[in-house]
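A protein chain is absent from this complex, but the other protein chains hold their places.
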Amino acid sequence: MAIVLGPNRYGKAEVRVARVTRTTATDHELCDLDVSVSLSGDLADTHLRGDNARVVPTDTMRAVVYAFAQDRPLPAIEEFGLRLARHFVDAHASIDTARVRLLEYPWVRIAGTHGPHPHAWTRAAGVRRAGVVRGPEGVEVCSGLADVSVLKSTGSEFHGFSTDRYTTLAPTRDRILATTVRAGWRHRRDGAAPADWDASFRAARDTLLRTFAETHSLSLQQTLYTMGEAVLAEQEHLAEVRLTLPNHHHVEVDLSPFGQPNPGEVYQVTDRPYGLIEGTVRRGDAAPALADLPWE
Amino acid sequence: MAIVLGPNRYGKAEVRVARVTRTTATDHELCDLDVSVSLSGDLADTHLRGDNARVVPTDTMRAVVYAFAQDRPLPAIEEFGLRLARHFVDAHASIDTARVRLLEYPWVRIAGTHGPHPHAWTRAAGVRRAGVVRGPEGVEVCSGLADVSVLKSTGSEFHGFSTDRYTTLAPTRDRILATTVRAGWRHRRDGAAPADWDASFRAARDTLLRTFAETHSLSLQQTLYTMGEAVLAEQEHLAEVRLTLPNHHHVEVDLSPFGQPNPGEVYQVTDRPYGLIEGTVRRGDAAPALADLPWE
Amino acid sequence: MAIVLGPNRYGKAEVRVARVTRTTATDHELCDLDVSVSLSGDLADTHLRGDNARVVPTDTMRAVVYAFAQDRPLPAIEEFGLRLARHFVDAHASIDTARVRLLEYPWVRIAGTHGPHPHAWTRAAGVRRAGVVRGPEGVEVCSGLADVSVLKSTGSEFHGFSTDRYTTLAPTRDRILATTVRAGWRHRRDGAAPADWDASFRAARDTLLRTFAETHSLSLQQTLYTMGEAVLAEQEHLAEVRLTLPNHHHVEVDLSPFGQPNPGEVYQVTDRPYGLIEGTVRRGDAAPALADLPWE
Partner (left out) sequence: MAIVLGPNRYGKAEVRVARVTRTTATDHELCDLDVSVSLSGDLADTHLRGDNARVVPTDTMRAVVYAFAQDRPLPAIEEFGLRLARHFVDAHASIDTARVRLLEYPWVRIAGTHGPHPHAWTRAAGVRRAGVVRGPEGVEVCSGLADVSVLKSTGSEFHGFSTDRYTTLAPTRDRILATTVRAGWRHRRDGAAPADWDASFRAARDTLLRTFAETHSLSLQQTLYTMGEAVLAEQEHLAEVRLTLPNHHHVEVDLSPFGQPNPGEVYQVTDRPYGLIEGTVRRGDAAPALADLPWE
């Protein structure tokens, strides 16, 4: 049977751009982004014959990211991604789908002698993310975060699980629960976009953290579901939340050989292996996500 | 509208296992693996109510990986993944789908005074991969490799591409083409498995490298397609090849300010941004891949 | 001429320990450490003949770190390092020098419904460090930080530099200055230790950041010196500050091909190569650091 070209796409990944907005000569805003663009469409000619007439060079994608980064005012990353995706689909007849993935690194103002400094920052933890796809089936946007590590030192149990001949794990009524949150939430295509992308992001982030902290956990799966549900309950325009939660195991160290009891005080922090809990919480009536949405 | 649990799975990731086979007291074989298991099924209870009765602890998955790693003889990673997946689906009524992702790190014998050493090795470059899914729709296997960096110092052109107001890239008739190959190839579900997984892997790897080297490239897309096509052409039991090829740009350094022409001799090696070419080559009559197949 | 054993040491690196202090059942403190111990002394026998009678196994060092982590109250990392170093030198006649390197990962309380949560945290940016050496020449302590990224979007110039036939850099009166601070400050051996290690650390960190922000920079070297000088000027018990400052170049993107001027708005963030400025600021009368002090 014939060998054929299957699904394909190409783009420029990890375009690093810092955008300074000079409100006055010394009073600035800073936006620090990592933008990846990926396009697909009628690209058989370059794959099969090396004919590049329909290929927009990835170098051009890089240039567009930089040129559009000068938009005034620089919008939220979701809106910036929408502008970029629209440009590529509109400007090139051979391209039917554009995917844009954006990371934003948070910076906070350094505390100066007279308050927050007007043009000096230090990096804060965590990454804000957004993904946009524009294609024949429509336009879809997800927001999210990554690299947000959280830990609870009590209020987490794990017992009553299925056992078999390979079970050695002891049930526990009190353990450390620690994870690094990777979350994405998808905005409804049939509804209005949030009036304020930034406020929507902050609300979702704060809810995820607060819910992690305040949920008495019987399993990391339960915590995951509760976190996702809380975000959806607060923001009507969201259709679905995806969470990826590695379980960073903290093991109570056996200090009894040294004559020391260890009542939940000293823990070994392990690297590998780790549990990995992945799940989705969604509205029952939400349309499925577009296949090309860059959640990752 | 009601908020509901969507797709979910959980498992143990990156179980690191070294398996020594002692042919004699001093004559050994070595296998060095990183195994990740992920299960899904009827897991609503733990998500919604923290009831873990149907949850196989990820610690148990870890134990099973180690216990099965003692199989004699230790099979190829594809077969090892099949055994693990079968175990989890068969042993637990609540689990309907098991995904296993395996990485194998290659070691070669150290050259000793009297030839290859019988029990001492050094790590070689690259990683062999396999992915297995066993679920209600059947069983599917993919093989692959990652972290295989390749470079051609000529025999690569890029011109005739689409231009617009954001184009500044110059066409070129001679450039360095460099990438780090990530490839996966899917075995047909309707056919016989390869008689020898190891031989199949080596053939695919050698073909990918040789084809990269010997294809006169007009675009990395063309190289990608040619590489995938060559693997399918040689192995009838394969249905599809997926390739992810970052384009590691090498830029000729402008030495003219120092009075030195630079006729394709000195290149700046760049990190970011990079092109990213992703594509699939498949048989026209092959059934689509199962949604849960762990290609990555 | 004879071949002989030269300087040597050995230890356990990267012991990861989380210490929970339970003020009440639900009101906790958290300390998250990475501790490395390295010992030296009369270790010729194991090197030359494989006689381990004087070797304290690195596994024992790991055990001691965990056992001592239960000290109540858990002290600042500098004091914790001093206790560990004293133990190894005192307990083992063959060991004359102990080096301890400690990293502390900062966690901040998650904002809950009713204020900062009593037992849930999220990781903040940056790492606190300490190094201790105890040997025949005495005891010495350094404190420090790492992975603290800072950026100024104006208030930085670079011009008047030496030029030659290889110079292509243009002088600038306004550039982004960005670095990731790695700093260590050494406490005087002849003076009193700070009354409060934590307060001393916070003061030094805040001064480093504030000075970076408020110094009008003519070179990163000048900024480095000013930062170190400010720390020494405020804390009499410090002898020396070491700073390692990579210069993360931010390059104004040329948008003129697209008809856009770029007045200090859009910058390409580069990875490699980077400038690397390393320097020491010290009191003129301070004794030199002990050779074995683990600054890194």
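Order of writing sets the labels: A, B and C. Residues in every chain begin at 1.
Going forward, a residue touches a chain if its C-beta (ideal position, glycine included) is under 8 Å from a C-beta of that chain, and two chains touch if they have at least 3 such contacts.
Given the structure is predicted, the values throughout are model-derived calculations rather than measurements.
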Query = Considering the whole complex, which of C:Val55, C:Ala124 or C:Val139 touches the chain not shown?
reply = C:Val55
Candidate in contact with the missing chain, chosen from C:Arg16, C:Arg83 or C:His237 = C:Arg16
Query = If the hidden chain were put back, which of B:Ala111, B:Ala199 or B:Ala233 would touch it?
reply = B:Ala111
Interface with the undisplayed chain - residues on chain A = 165-166, 168, 257-258, 271-272
For chain B, residues in touch with the removed chain = 16-22, 25-26, 28, 30, 32, 63, 66-67, 69-70, 107, 110-113, 117, 119-125, 148-155, 176, 206, 209-210, 212-214, 250, 253, 255, 257-258, 260, 262-271
Remark   = chain C positions in touch with the non-displayed chain are 1-16, 36, 38, 43, 46-60, 62-64, 67, 91-92, 94, 158-164, 166-169, 217-222, 224-225, 229, 232-233, 240, 246-247, 272-286
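Here is the rule we use: only the chains that are shown with their structure count from here on.
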Request  = May I ask you to sort the chain touch graph into line, ring, star, complete or other?
outcome  = complete
Highest C-beta pair count, chain pair = A-B
Whole-Å gap separating chain A and chain C, where each centre is the average of the chain's CA atoms = 30
Rounded Å distance, chain B centre to chain C centre (Cα mean) = 38
Inquiry  = Can you pull out the residues of chain C that are in contact with at least two other chains?
reply    = 257-258, 271
